[in-house]
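Before we start, here is the structure in question, set down as structure tokens.
Only one protein chain is missing from this complex, and each of the others stays in its spot.
For subunit A:
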């Protein structure tokens, strides 16, 4: 598996995303410009220039017409993907940590940071898909951080935009009604599997098949798989370093975790000791299957190709590594899976 190294960012990556078809990769980094790449060969299609600070998050709608970026300069910008023009800018009270389009593209959620005396929120904006430059600056919904909870670090939409799932700084995961913003339930997903003290939830990604469950990553060196409806923790994947990102693969029943020793401690250890590898775990058996080396800093973000043929990882080292799986990846089967498949084949 020979990776394509995408070298375009000058500083550490914050998020990478595939569009729905998987032909484009959207990436943002701390260097204030977003990039769009062809996934087939790693050529850069273009950059989105305009932000004044670190861009924390990027998302693209399901038609690949609009891209949105959330930045530390306290704005959200909407971009037309076809020509790379900024069509609208929302001003937010604080830096924007994470943004996500709702599955129907009509809404955009934004996690605003809890700084400068402002309370952290999940703000939902209406998106006008007809007239791109004519957006209403008034948020449709603001979910403030509950008084009994710590600040929200990450959020995302469940299937059909029914729920908003949010991860907190203290390892809790909360569920809100996606239309009314009403709080439904919360569960402590991190800090209960070991004795780690730093528990912030760093990533939430939904199952590619139907978004009915999701994976979380946390600084507590664990990752969990949670059912959206029952909000039960289904699986726990344990690593030996703080995890920054986690993704669920389609086609194969795997999950990919990424992270590594904290960036500020990196200078004190050898490269081989930093654990800067993408880790593959079996989704159901929770066994670690393998690791992919390459980055020389912690992995900040991982995105899986929608068709499950590859993945892209972005690291603190400023590089994106785009991998397409070899045949052996698809051939690999656990004994139990093989019998399962044999039975299924026999039944049909």
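Going forward, contacts are C-beta pairs under 8 Å (C-beta built on N, C-alpha and C of every residue); 3 or more make two chains touch, one makes a residue touch a chain; residues count from 1.
Throughout what follows, contacts and distances are computed from a predicted model.
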### Task
Write down which listed name, "Exosome complex component RRP43", "Integrator complex subunit 10", "Eukaryotic translation initiation factor 3 subunit B" or "PUP3-20S proteasome subunit beta3", is the UniProt protein name of the chain that is not shown.
"Eukaryotic translation initiation factor 3 subunit B"
### Query
Which of these, A:49, A:85, A:307 or A:340, touches the one chain of the complex that we don't see?
A:340
### Message
With the missing chain put back, one of A:23, A:159 or A:288 would touch it. Which one?
### Response
A:159
### Query
For the full complex, which residue in A:115, A:140, A:236 or A:284 touches the chain that was left out?
A:284
### Summary
Only one of A:182, A:210 or A:326 touches the unshown chain, namely A:210
## Note on the structure
Note that subunit A touches the chain not displayed via residues 159-160, 195, 210, 212-213, 227, 229, 234, 240, 268-270, 272-273, 284-285, 334-337, 339-340
